[in-house]
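Report on the structure given below.
With one protein chain withheld, the remaining protein chains of the complex are depicted in position.
Which chain is which? They are A, B and C, in the order written, and residues in each are numbered from 1.
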Amino acid sequence: MQIRTDLAMESREIAHGISGIAVHSRKRGAIEETHVRIETEEAARALEKAPGTYVTLEHPALALCPAEERAEMARAIAEALRKLLPPSGDLLAVGLGNRYMTADALGSRVLEDLLVTRHLRDISGESLRGRLRGVCAVAPGVLGVTGLETAEVVQGIVEHVRPAAVVAIDALAARESSRICTTIQITDTGIRPGSGVGNHRAGLTRETLGIPVIALGVPMVVYASVIARDALALLLEHIGMNENDHIQAMDSLIGELTCQGLGELVVTPREVDELVGKVSRIIADGLNLAFQPRLSEAEIQLLSHDGP
Amino acid sequence: MQIRTDLAMESREIAHGISGIAVHSRKRGAIEETHVRIETEEAARALEKAPGTYVTLEHPALALCPAEERAEMARAIAEALRKLLPPSGDLLAVGLGNRYMTADALGSRVLEDLLVTRHLRDISGESLRGRLRGVCAVAPGVLGVTGLETAEVVQGIVEHVRPAAVVAIDALAARESSRICTTIQITDTGIRPGSGVGNHRAGLTRETLGIPVIALGVPMVVYASVIARDALALLLEHIGMNENDHIQAMDSLIGELTCQGLGELVVTPREVDELVGKVSRIIADGLNLAFQPRLSEAEIQLLSHDGP
Amino acid sequence: MQIRTDLAMESREIAHGISGIAVHSRKRGAIEETHVRIETEEAARALEKAPGTYVTLEHPALALCPAEERAEMARAIAEALRKLLPPSGDLLAVGLGNRYMTADALGSRVLEDLLVTRHLRDISGESLRGRLRGVCAVAPGVLGVTGLETAEVVQGIVEHVRPAAVVAIDALAARESSRICTTIQITDTGIRPGSGVGNHRAGLTRETLGIPVIALGVPMVVYASVIARDALALLLEHIGMNENDHIQAMDSLIGELTCQGLGELVVTPREVDELVGKVSRIIADGLNLAFQPRLSEAEIQLLSHDGP
Partner (left out) sequence: MQIRTDLAMESREIAHGISGIAVHSRKRGAIEETHVRIETEEAARALEKAPGTYVTLEHPALALCPAEERAEMARAIAEALRKLLPPSGDLLAVGLGNRYMTADALGSRVLEDLLVTRHLRDISGESLRGRLRGVCAVAPGVLGVTGLETAEVVQGIVEHVRPAAVVAIDALAARESSRICTTIQITDTGIRPGSGVGNHRAGLTRETLGIPVIALGVPMVVYASVIARDALALLLEHIGMNENDHIQAMDSLIGELTCQGLGELVVTPREVDELVGKVSRIIADGLNLAFQPRLSEAEIQLLSHDGP
């Protein structure tokens, strides 16, 4: 079908009828939580996703909902992350993507509100002593790292800093435009080459880094070919034809449009910059809660916005 | 058809058969130049564009072409502008759009390379004295102006500074994705409310400001509904149906997709940030040549990149 | 003595024995509050300050003190401002200074955390309706305004927007380095030409704008000649000479040093960027409290950091 998505839950919708996939979902207040577990290599091939666990958290109006629902989402993120994080040791947060391309800036913007503590443990006052987990952060796609692959920079830092795990934050491509800035995916499979919004993501995985790599991603774009495909399906339905009878025709039409330049086009909300800002803040709150279980929510708010 | 475009040449393609429109075009090296003159109110209504002159300069690979072809485009911009500028008096350049939204940042980025001279005329050295035309610039959409309408800021400045003309630079929406970052439109009709990429452009026109307002724009996005429409037309062609026989069906389908949220989505190249940077530089070179006819190209290069 | 200071309380210390100056001070928790009232033209000439009221709020470790003391300072700022603000009508906040020069960035940085409401009054939800005072803001020294005088931009906006008052925020020069980032001066005399850190401040006063202009400033630098002068005075004391007997010698020495280039040098803490960030936040909190008396502190926190 060649409709690319970075969300395992969407891959599953497309490739239904495959065995080796366990799915369960539940509703928690305004948030829909879906667990997809890809258990076999065969399922992994069919879904074009690595075997492992994918947790999806959805809120239909995430960026614009009331403060209390945003706090609820931050707590749901923290809970999902905690199950995947090693119990102790420093953590390295990696903000992927290009800081200067709005739809790809999620990773680096999350880091702006992250509570970074690795350099503070020894100098922090008595009230915090012994309660801070060491967190450091790097966003290789901000100005200041050029001519270097993200994977080279992260590997070098991992070998020197020896964190217990990496948490990578990334902007994703989805299948449905309604998922943009409303869905958060958390997975223990790391970052796979070719995923994300930018076109040169290298892999950051347990195999390449030697430690657990947890990836947290949010859809920011849909490929333009998806819009075209949806329009075709709607038309076929309208004129009483069965979509499945014309899959080949549709695929060749989409292929034609893609060759005409559509392949490099992405669809994004006009107000994506504002949405990225809101969602980044929610994710940073979630990471801070997950990373610092010995601090209260109020302490985290104070530290992350006013500095220690 | 309700397919919005800010390019008069595209409006004309859609609304053919209307009288009161004069069009002529010519090829100059790699650049295709088209003049559209909307001469009657009736034509203006049909095209949803104000009466006046629209010059379009096209290069199929503008952002990525060799330096010499970019210089050629800068000279073509300068020539088109000079015909519309008053012969003397200060000029105010207005960079429209949101600096922090990549596809809407064109206006403010052009200003970064503009040769601003109004504050220099008296202090500049002997070699430049008497040869600089006064130019000042404002980009109301950069951080630093909030709670104010662009039109309020520009009107206030115009009344105090009394320039001979305003030149407004803006990011546009087009009908064809191939025009993104390859086409430059220059018009003496100013900025009309509702045009441009951002959704709240106010009008900047001779009627509101009392002086000539020349607008220079470059398409940066296509609305997602256009992609859907093109896919539908291709499918109809493919299955042997005449597009015109199904215009109503298509319109209602597009309307349906738009209601589902497509209306707020824009399509843009994934690498739009890089393209904006390149095109901004070409436009700034063109503005500098047009604004400073008594300086050589070499002098302008030196002044605009090294500062006087 | 030619030691320049923008603080009226320091001018007074230097020029003691002059009549026409009323001073009273009081201690409020950790904050020292001083009111200087310059009542006559003679006093104004002696102090090189315009006649009017100057309120100074001091905390010896303002940028680094606990959150509760910072909140106390924000409330003290709000109280001092409220006495000077007109009871109703829109307000225009003007952030002076150069955003890209750390020691001069205070004005524009305060605006980043200011609650700007003028464009929201009609679209805000029921809970806020009728409770927001209209506030708009402009920082002419951020990129985006070039070739224009600050006074031209502000006058133009004032005439179009018709606010009830202007509140201008500025970085100041002081006499004592210990006042850097620890002292806040609020005055109803506006901004006088030649004040502030940058060297081209134009005047923004009731005379030029036709409405009350309240200036809030914080010392960010001390001129290098002050350091030299203090060293000399200390040496004279050390070798048992009376400073006043050698004022002429000292003045000529300072003059000599100034001619050697010292005059253009400013002294600033090495960590000034961090200090500016902290102090800007306190001031923005104070402005928000003063400008929005019908909102609670909690509502302001929520609105200014999460957006309405």
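Criterion: a contact is a pair of C-beta atoms (placed from the backbone, for glycine too) under 8 Å apart; a residue touches a chain by one contact, two chains touch by 3 or more.
Nothing here was measured: the structure is a model prediction, and the numbers come from that model.
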>> Given that one chain is not shown, which residue among A:23, A:61 or A:161 touches it?
In response: A:161
> Which listed residue (C:13, C:41 or C:256) would be found touching the missing chain in the intact complex?
Replying inline: C:256
> Of A:12, A:70 or A:99, which sits in contact with the chain we cannot see?
Replying inline: A:99
>> Even though one chain is hidden, which residues of chain A still touch it in the full complex?
In response: 95, 99, 108, 111-112, 114, 116-119, 134-149, 152-153, 155-161
> Of the residues in chain C, which ones touch the absent chain?
Replying inline: 98, 100-103, 177-178, 197-199, 221-222, 224, 227-232, 234-235, 238-239, 249-250, 253-254, 256-257, 261-262, 264-273
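Operating definition for what follows: only the chains that are shown with their structure count from here on.
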> Among the chains, which has its CA centre at the largest distance from chain B's?
Replying inline: C
>> On a C-alpha centroid basis, what's the spacing between chain A and chain C, in Å?
In response: 44
>> Counting only Cα atoms for the centres, state how far chain B is from chain C in Å.
In response: 41
> Centre to centre, by mean C-alpha position, how many angstrom separate chain A and chain B?
Replying inline: 36
